[in-house]
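Have a look at this one.
All protein chains but one are shown in place.
Right after this comes subunit A.
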Amino acid sequence: MSSRENILSAIQGIALESKPLPEIPDFGIPGEVEATFVQSIQGNKGEVMDKAEFESWLAAEKHSKIISRSASFPDASNLYLPADAHELNDLDLAILDGQFGVAENGAIWLEDAELGLRVLPFITEHLVIVLDRNSLVATMHQGYARIGDASSGFGVFIAGPSKTADIEQSLVVGAHGAKSLRVVLV
């Protein structure tokens, strides 16, 4: 007998009382969705800006290697997406469109279509996600309702810059992934 059959038949041999699968109600959160979202991102050590603030930040920073896949900033790129993801190791800045943001925790949903290469938002030194302010939802429940049965090979909720507190519980931003997250609400 294979291990698959072994495991499945072991489970089948156990008398298990039936338990119903509950429906999930649509919990709302009190307060204004955009203000809550901004607060959540800031709490996660990210920053929220508008289009003009972002443009002046971008002009001042003078990053040397930038990939923009955002429809709002098509001319910000000075690099093409490489064929081999390893070439992204010295990327300074990635600018990506997010599909929607979740107010209660600042999580922003991106799929293969937005990423181009899956490693992009992780390997870049700094990450900017551009988000339509009308795309904000209150809770994760509404977030999953929005995703529905979409079938992207990969999808990710990103809520802040890479961080760790593994040394004496001291928060350090920039563990392995992006050292900063800026969210541009348009």
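The definition used in the following text is that a contact is a pair of C-beta atoms (placed from the backbone, for glycine too) under 8 Å apart; a residue touches a chain by one contact, two chains touch by 3 or more; residues count from 1.
Heads up, the rule we're going with is that contacts and distances are computed from a predicted model.
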Chain left out of the displayed complex - its UniProt protein name, from "Lactate utilization protein", "Transport permease protein", "Xanthine dehydrogenase family protein subunit M" or "Spore germination protein KA": "Lactate utilization protein"
Full-complex contact with the absent chain, from A:Ser64, A:Asn78 or A:Thr164: A:Thr164
Subunit A, residues in touch with the chain not shown (by the definition above): 2-4, 6-8, 10-14, 16-22, 24-25, 27, 30, 40, 43-44, 85-86, 89, 102, 104-107, 112, 117-119, 122-123, 139-141, 143-145, 147, 149, 151-170, 172, 174-178
